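Omission of a single protein chain aside, the complex is shown with its protein chains in their original locations.
So, subunit A:
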């Protein structure tokens, strides 16, 4: 475990995030300012990066691949959407469209209190913690792991998607929730609001990055790695790995929830698509491409893949899936630890072909 001070890629990334976060509001309005579209895109990328971090924490450092992290992302997204809609309702007095479609005159009873943000936040944390805790407990207790765990989490998110596609649940059904007018008393959709959300996402990303770095650099982080590499031995030595795994799993779920809360106000809509197994798989792809087991790698992977996606799904939508699949195959075959391999080889120290091969072999 290198200390943070010597971890130069990490420091560079955090510094870059803070610089962008500070520069964006300062430059807004000047000729150097970013367009609304770019500002918004940066904010969304930051939310995705937080999501990637949450998966990297559990997959990269604990070896547990979840293909259902979209579930926690969606919980955060749905709760913030409920808060925004209820808040908009208090201000504008119009009932959201999806309730009108159902012919309902007012919010269902379980929406009560969602106009009060701390309560919404509490509900999001409680629901995420409850679901993650229960699911994690039953899975880890019976030592469901590896591919089994991946499959079951994927089934979990799939089932959640089917549930949310129903229109009678009071959560927007297949149309989802949209039409957020105000947030914290400020109108949505203004340049100032977009910048504020984007800056908030960047700062949260920096904070989560820092927090995760402290965690994995600590003694607890060493235990996490030990669990990943040889859980049986660790248990034999008298460590209780169930509680450790459960704790990290719940923490990871909460970070994913946070990413959802940042993401939804920026895109202005949430629907059951965030619960599709594809999105959850894609999160793993971001982490794998960037480099799992490296916090910086996860962030870079999420930023890179999604930036290319933003660009290509606009410029050449039919090509994007081919590029993504090619990228995955390339990374999986050539850079077993993701693009962080590339960074190591080129940036940190120059090395010959033989050293490079040895390093790759070791990494395998």
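Everything below uses one rule, namely that a residue touches a chain if its C-beta (ideal position, glycine included) is under 8 Å from a C-beta of that chain, and two chains touch if they have at least 3 such contacts; residues count from 1.
Quick note on the criterion: contacts and distances are computed from a predicted model.
Chemist: Could you check which of "Acyl-CoA dehydrogenase family protein", "RNA polymerase ECF family sigma subunit", "imidazole glycerol-phosphate synthase" or "Urea ABC transporter, permease protein UrtB" matches the UniProt name for the chain that's left out?
Modeler: Its UniProt record gives the name "Urea ABC transporter, permease protein UrtB".
Chemist: Of A:23, A:102 or A:328, which residue touches the hidden chain?
Modeler: Reading the full complex, the residue touching the unseen chain is A:328.
Chemist: Of A:44, A:88, A:154 or A:195, which residue touches the hidden chain?
Modeler: Missing-chain contact among the listed residues: A:154.
Chemist: With the missing chain put back, one of A:126, A:163, A:214 or A:358 would touch it. Which one?
Modeler: If we include the chain that is not displayed, A:163 is the one touching it.
Chemist: Just the residue numbers, please: which parts of subunit A touch the chain that's not shown?
Modeler: Touch set of subunit A with respect to the missing chain: 59, 65, 67, 135, 138-139, 141-144, 146-148, 150-152, 154-156, 158-159, 162-163, 165-166, 277, 281, 284-285, 288, 318, 321-322, 324-326, 328-329, 332-333, 336, 364.
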